[in-house]
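As you look at this complex, bear in mind that one protein chain is not there, while each of the others sits in place.
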């Protein structure tokens, strides 16, 4: 669908192990289009200054660009005025911010929170900290045989002690898409805020935060064709008022004396120290890149590839795809009979194919599915049918090497 | 001394308000040499992959480059095997990490910590959090009339309840350099660890962490000619073992189940989620850049400029430099009689001169010095005598505008 | 460039000799606004009569020439105004600063308009806009009887 789009990504000009690069690891991090790379260089070369501090022209211009990205991100996530965008260093920091700041004010010893079996470690470890610190009880919404969340069981997990529900937008292992609106509707009945790990959703799924109506939505720049070093948090404004700051330093204060400190308000309270300036500025180009292609085209493109890949792999009896979700995005994982995922990854790499082997930071899900690890395939806008053919060939190669014996 | 060095910094090719850029705000953030800018582009264009997760070639190569920066940073700070380097998002996060992780394990209600009147908000607000959370008592080592720390009074501030001392390497307002070795010697007698805010030191002062023998040294990439989005923490290895992680997520765990989590060890424990990959990789070029010029030349260059500037400004009776430290780096601040620092900054900006007006995130110091704000001049390798002449002319212009009345 | 238009005589006059620069002996409205970016602060005191007209108004504060001049001129302009017309002037001035459009001030009486229009160049210096509007934010807040410090 996106003809010649690989040309916009310089990485595909190079060979990997003598082969054309077949990049099937976008769920890990996406490659970067030239426009984003140029935005970084350009900012450093012509416009660099620290933002929000100087009042000279360079600094004013830099601050305006920085804020422009914030404004455009609001439209990108479909936020109304109720929401603000906070910049962090990655989705992981956003999720930690939510867990820590929320707990500080609203969670007491023995309270309960609900996660799911699909969660990435980034949406579990921060809550585990609270388990250590405050004896918080963590409950996991289970998945069914297809790998989809059993949303119908959510109600049963909720008690008067349930203080927050935190769920992924899409599994980074199986591609199962969470029915967020259903979950939020149930949570609302009980007045429980919902935090969404949108790291896999932001670049690959329809995103209308007003419609979802969640309280927090965390995601990462580097997974949406943007630079590393910048994370995002869409947050309902009211929480910004309620929360204490997560990290303290310059730029987030109002007034400082030896005796006391008054914090700044709104997003400023949460952005301490020199922020990832060039990264935020360049992120604006990622948004433009995605908007130009149009989300609905991206979704269709990646889904078509996923369907095609799954169909082709079905003909190979030794390939076991982990689950078959009802509602799936452009990610799936599999194992080849008797071959460990790392061996698969190493052998595919020799063919120029980049896939990730391991547990993809989802050890709980792997335990639930009773596999030690898996090979993950995830798509981006630059993938095409040739990539799938290369994958199928590569898998045969793995089998041949291991059959040899 | 560094002839034609401006050519290495593309920002100086452009005009600011029709004038050549006179950048005197390096203490805020330094401009970037072409080699650093190219390193970012190059990494994204030819070598990008997420580090530490994939086992395909691109990922392996990226991980090796990432670790190479760590290795080179160890030499850069003069670390022995006792020290490790942790990557963060900025110096502010490094300082928060130290305060939070240290306090979690070693500070209890009513304990005391010692800061100084010179500290940047980044080395005060995180400790203020503890004051709120644990009733920690914060004491401030005062400065003398010259603006230097009264180190001789440190001993008096120490009590059996003193748990840590955290001091800046150099004031980002007055340029006063802290006698770190003296302070560490006193602290050692009482078995108190010392954390150093090296944000101004790393690129501008002699740095031999073994000799200083502090426990923590926090600094930022963007102030050492490197990219935004990456901070550093040099930390004595033993603390890495003692500390719990600061932020939780992927990459910092050993093993995860629904019931419990085992954290990774060493630096890994502290690097959760996708790190500022391109930033860390490019930072290696900043180190090379500084090493090639040689620290001792940089120090001399910046000191010469500072002396020259101070001498020239002495002839202007309306200019009041805040303090005259005995041991000064390439930073100083001043006020012009009856003209507010922001007005000075705006007027200088029209002449292409970038200086910062305000309290420079050091409100306590300004209160101690009994001024509301000041104009700061700070030097980098690209400054020269012409910049000082421009500054002196610009100051006269300010005076003329305000005399007009 | 417009730097001399920014620092016009009237602004320099008011910044070096600010009028009504004190705390009122008696007041029934007050509010403080604060510019986090630069540390400027403006504390406005108002004595509102029973008929809700501004009998007296003054300010204390720290800040740049623009901020002090704006505070000083504001106290002159708002004095003796009814609460309603004060709100209207505050609103017009804020718009005027942001848009650098003098027609926005057309409803203000001429003697006031002359003073206010000396801030015409501020819009060209985006970081200074807040300096000019800070005391007005404080005044509006005071009139609304909010005493909490505002981070403008």
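First chain written, first letter: the chains are A, B and C, and each begins at residue 1.
Quick note on the criterion: a residue touches a chain if its C-beta (ideal position, glycine included) is under 8 Å from a C-beta of that chain, and two chains touch if they have at least 3 such contacts.
On a predicted model such as this, the values are computed, not experimentally measured, just so you know.
Student: Could you tell me which shown chains are touched by the chain that is not displayed?
Tutor: A, B
Student: Tell me which residue among B:181, B:206, B:254 or B:294 touches the hidden chain in the full complex.
Tutor: B:254
Student: Any idea which of A:70, A:131 or A:340 touches the chain not displayed?
Tutor: Going through A:70, A:131 or A:340 one by one, A:340 is the residue touching the chain not shown.
Student: Of A:241, A:291, A:327 or A:372, which one is in contact with the hidden chain?
Tutor: A:372
Student: Going by the touch rule given at the top, which residues of chain A touch the chain that is not shown?
Tutor: 17-18, 338-343, 346-347, 350, 357-359, 363, 372-373, 401-402, 404-405
Student: Which positions on chain B touch the chain that was left off?
Tutor: For chain B, the residues touching the absent chain are 52-53, 55, 59-60, 63-64, 253-255, 262, 264-265, 268.
Everything that follows uses one rule, which is that only the chains that are shown with their structure count from here on.
Student: By C-alpha centroids, what is the most central chain here?
Tutor: So the chain nearest the centre of the shown protein is B.
Student: Rounded to the nearest whole Å, what is the centre-to-centre distance of chain A and chain C, using the mean of the C-alpha atoms as each centre?
Tutor: Spacing between the chain centres: roughly 46 Å.
Student: Distance-wise, how many Å sit between the C-alpha centres of chain B and chain C, to the nearest whole number?
Tutor: Spacing between the chain centres: roughly 38 Å.
Student: Just how far, in Å, is the C-alpha centre of chain B from the one of chain A?
Tutor: Computed value for the inter-centroid distance: 31 Å.
Student: Using the touch definition from the top, which residues of chain C touch two or more other chains?
Tutor: In chain C, residues 37-38, 127-128 touch at least two other chains, as defined above.
Student: Can you list every residue of chain A that touches 2 or more other chains, as numbers and ranges?
Tutor: 53, 55, 59, 253, 255
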